[in-house]
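Here the complex is missing one protein chain, while the rest keep their positions.
Chains: A, B and C, in written order; residue numbering restarts at 1 for each.
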Amino acid sequence: MGMAYLVYPGAIHTRFHHAIGAMHLMGMAIETLRGKGCEISAEEEEGVMVAILLHDIGHGPYSHALEHAIVGGISHEAISEMLMDRLNEEFHGALDLAISIFRNNYRKLFLHQLVSSQLDCDRMDYLSRDSFFTGVSEGIIGFDRIIKMLNVRDNQLVVEEKAIYSIEKFIVARRLMYWQVYLHKTCVAAEHMLVNILKRAKFLANEGMELFATPNFRHFLHHNISYDDFLQFPEHLQNFSRLDDYDVYTSVKVWADAPDFILSHLCRGILERKLYRTEMSREEIDPLRYVKMIERAVDRYHVSAEDASYFVFTDTLYNRAYQVNDGNINILAKDGTVKDITMASDNTTLGALANTVEKHILCYMKDLCRD
Amino acid sequence: MGMAYLVYPGAIHTRFHHAIGAMHLMGMAIETLRGKGCEISAEEEEGVMVAILLHDIGHGPYSHALEHAIVGGISHEAISEMLMDRLNEEFHGALDLAISIFRNNYRKLFLHQLVSSQLDCDRMDYLSRDSFFTGVSEGIIGFDRIIKMLNVRDNQLVVEEKAIYSIEKFIVARRLMYWQVYLHKTCVAAEHMLVNILKRAKFLANEGMELFATPNFRHFLHHNISYDDFLQFPEHLQNFSRLDDYDVYTSVKVWADAPDFILSHLCRGILERKLYRTEMSREEIDPLRYVKMIERAVDRYHVSAEDASYFVFTDTLYNRAYQVNDGNINILAKDGTVKDITMASDNTTLGALANTVEKHILCYMKDLCRD
Amino acid sequence: MGMAYLVYPGAIHTRFHHAIGAMHLMGMAIETLRGKGCEISAEEEEGVMVAILLHDIGHGPYSHALEHAIVGGISHEAISEMLMDRLNEEFHGALDLAISIFRNNYRKLFLHQLVSSQLDCDRMDYLSRDSFFTGVSEGIIGFDRIIKMLNVRDNQLVVEEKAIYSIEKFIVARRLMYWQVYLHKTCVAAEHMLVNILKRAKFLANEGMELFATPNFRHFLHHNISYDDFLQFPEHLQNFSRLDDYDVYTSVKVWADAPDFILSHLCRGILERKLYRTEMSREEIDPLRYVKMIERAVDRYHVSAEDASYFVFTDTLYNRAYQVNDGNINILAKDGTVKDITMASDNTTLGALANTVEKHILCYMKDLCRD
Partner (left out) sequence: MGMAYLVYPGAIHTRFHHAIGAMHLMGMAIETLRGKGCEISAEEEEGVMVAILLHDIGHGPYSHALEHAIVGGISHEAISEMLMDRLNEEFHGALDLAISIFRNNYRKLFLHQLVSSQLDCDRMDYLSRDSFFTGVSEGIIGFDRIIKMLNVRDNQLVVEEKAIYSIEKFIVARRLMYWQVYLHKTCVAAEHMLVNILKRAKFLANEGMELFATPNFRHFLHHNISYDDFLQFPEHLQNFSRLDDYDVYTSVKVWADAPDFILSHLCRGILERKLYRTEMSREEIDPLRYVKMIERAVDRYHVSAEDASYFVFTDTLYNRAYQVNDGNINILAKDGTVKDITMASDNTTLGALANTVEKHILCYMKDLCRD
């Protein structure tokens, strides 16, 4: 959960916990489906279990921050696939089926949907887990009941009508967790601060400055590695797989004493919990206000207007609780027909959750604020 | 929770638990409000605590069933007020303030709102409690967080903006608990069966038939007591206060061997869990289908068409998650303004939860069903 | 848990919950044992599941109270066996194996031990359940871990050495639950009061007095039914099986207005929670003190010295946390040897838990006490 522990101190659970948990839910789902006469062979079981276990393996430390700032533009999904392929070589093809399911190339489509759809084991685990460790009860979902109500029709994962209220709750829970946790303004502020630290460090490294870093981390600071590089030179992936939060956070600690003002000021911000102040609203940010804050930063920190954007910036957050036409949640009625959840619910308002909600933020260092 | 234990076997918690629990939440609410500078004197604290402790005291055994069938037309609220008045006499006026708050006659309106409004301690307790004892996770609400966010503005209870997602969750949770628990079709079926048992017993008693009953219960079976009778003759209230589930259920057990077929068949239905089958739909019940089932009952049980309605009947269930203009939930924005929750939320769909959802049911004895 | 709800208001769980829960644990135990290569056929599984489901079926309402006072001297185990035999007839011998396991006549002795021994599914369920519903955390045991560590050696149930601390905890938890809950002095007082009520009612019924009761309950008040009667005349068992808490408690409520002073005074004691005061000590009760209280009762209530014992009496409570030589808990060491838990533990003190602790109580009505 990235920097969310700065807001929710209990949120220190790891990606390892999540992977094991999602695999546990997958086991329950398979048992349920088999109990309803859906055929899943031992090979398919292993395949789908491996697929869910590894579904997030391409995430680096502080995933989203790193993705943007360090491994320029290569998505964690792409890296996940590369790592699975590497493991597959190492295990002499034992992951063939897992990879095929992961990439949605396997004929039993519902297996992929268990790994990745709007009601997959991934989401059911992370909502439950994040809700538990943050203490935000709004995210609690009835995952055991939902799983018991899963079924398969026409090769598609469906949910039996009885569970319709549990699904409705699941969609609402997801919406609430977004605004209350994942897009919580202080979490967002901390995340952006880390992104800016990494961007600055990368910039300085490119300029030739010597920065403290572990050998693995230095590799990514000093090289701009493209997708093709990753494919061609195995050492990039090797180094990436060894990177973890320790490499990054240790550097942030050391950089707090770096000679570059921008880098050290931002690092101290994280360490001493002097995060950006974040103003969030449904209206767009007033450009005049933004410009004024930039001017203050230029004034106060003696930096260029361009560099001031390390300290003042705007962004837009999006959240859509349910996405029509992308891994839909299908409800199996008692009469055997299958409908999208937004059609099946008597909640005339559920459809509206498919709208995207936008919020605009203005972030700036607190010491720029007089009031 | 009436007969809900027939569906959710864990749901055996009592009204006593609920009263104590709601009082506990009230204590938390008072502490929070005082901590924010809202003045509540020791007398007012006692008053509002007594009011919430006694808010449900007028409920008889299997409350809703009894209200309709035995104490014809006198609401449990009316009886609550009579009992509070009686206690007040006994305690020489010590309940004056509690009663004044309960009846919304006290100048600090927010105290009444803590006892009775759309975000009162009553609802927060029963949603949490019923969710816990049924295991229906959809009803879990963040009551501790909601209470910590309570405040008072212009003599009205308000919730600080920060808690807006917790409130949204609270409203959705209430909606889901209604459909999944309180209006669950098997719970509704059992409830109606008990109502019909009591109606039949009352009818037979009026006809002069001797039925097994405790002295207290017999009092209500054999007399038709009006609201004015209750006020005039203290023994009615005295008898009522001694009635509990034991009186009713013991009689149901004995009546299973009663000579009257209708009474004994219905009682066996409850005891042996042969409840009505309930068909529920958003459309109105087809009158032809209803008539056909009535005919089958006449045929099979050799009863009149009128009496057949003990075994076959229709009804309509209503549920509205949030009611505009009746004990509204007000949100206190950071700028100090106060808005109704449906205006304050970015969930454009929350307003729609203020619509009433109707469902129609057709109930009939299972042995009338050939398919 | 009899009258324990008078001390622990949450303790309203039922025997039905316990039976289902113990069966659930049995399912886990069977799965574990099979996973370790222990053969259990589908018939044996059904047998042992039925045996645990029905193991308590002979308990009447407020079991221990009723056993002593109403069904004179016939143990609930004897009645359990009679009921199982009756069910077996009804199901054409389908319970043969279950009964054989229950009576320890089946060759696979470990199956009986799962139903009845010092580490059976019965105890694991009731300790966990009673601990949960009373809120007494001292009774929490690691039942899931214990079950996962079960094994079978030489036809005996054993526990793998790894779980030795969980077992130690289990034995201590049992000891603590006894003193803190089952033998809590107020629970004991309430239990004795109910026994005395039933004794008095039975006495009055034998004297020919008309007492309110349901037909089933009246059957046992007015007849003294022997073990042989139970065997010979099926209606006794039939009536017994229909008795529940409702029959008994309803009568207690009505008897509070009975003309007999002893009966009505005791019934009011229960209803108004004016229970006996209980003095508990490790020393024997001073006989002079006992005699003095009896004299006070004679004086105050105008009853004979004999009848005064309804209001004043002594008793001795026993508790032994672990019983050597009766369904021992055997530990399977890594080297394959099997030892009794008291030999296997490094807790030199565990052996001492096999001692019986005795406590003496003096009970009397509170209104006999001047100080």
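Convention: a contact is a pair of C-beta atoms (placed from the backbone, for glycine too) under 8 Å apart; a residue touches a chain by one contact, two chains touch by 3 or more.
Predicted, not measured: the structure shown is a model, and the values here were computed from it.
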item: Shown chains that the omitted chain touches within the full complex; value: A, C
item: Sole residue of A:Gly73, A:Gly93, A:Pro215 or A:Pro287 that reaches the chain not shown, by the stated touch rule; value: A:Pro215
item: Hidden-chain contact residue, picked from the options C:Ile79, C:Val172, C:Ala213 or C:Leu237; value: C:Val172
item: Candidates A:Ser100, A:Thr250, A:Ser264 or A:Asn355 - the one touching the absent chain; value: A:Thr250
item: Those residues of chain C which, in the complete complex, touch the missing chain; value: 136-138, 140-142, 145, 165-166, 168-169, 172-173, 175-176, 179-180, 282, 346-353, 355, 357, 359
item: Interface with the undisplayed chain - residues on chain A; value: 9-10, 12-14, 16-17, 20, 212, 214-215, 242, 244, 246-247, 249-250, 253-254, 257
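We take it that only the chains that are shown with their structure count from here on.
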item: Inter-centroid spacing, chain B versus chain A (mean Cα positions, whole Å); value: 43
item: Centre distance in Å when chain B and chain C are each reduced to the mean of their C-alpha atoms; value: 36
item: Distance from the mean Cα position of chain C to that of chain A, given in whole angstrom; value: 54
item: Set of chain A residues in contact with two or more other chains; value: none
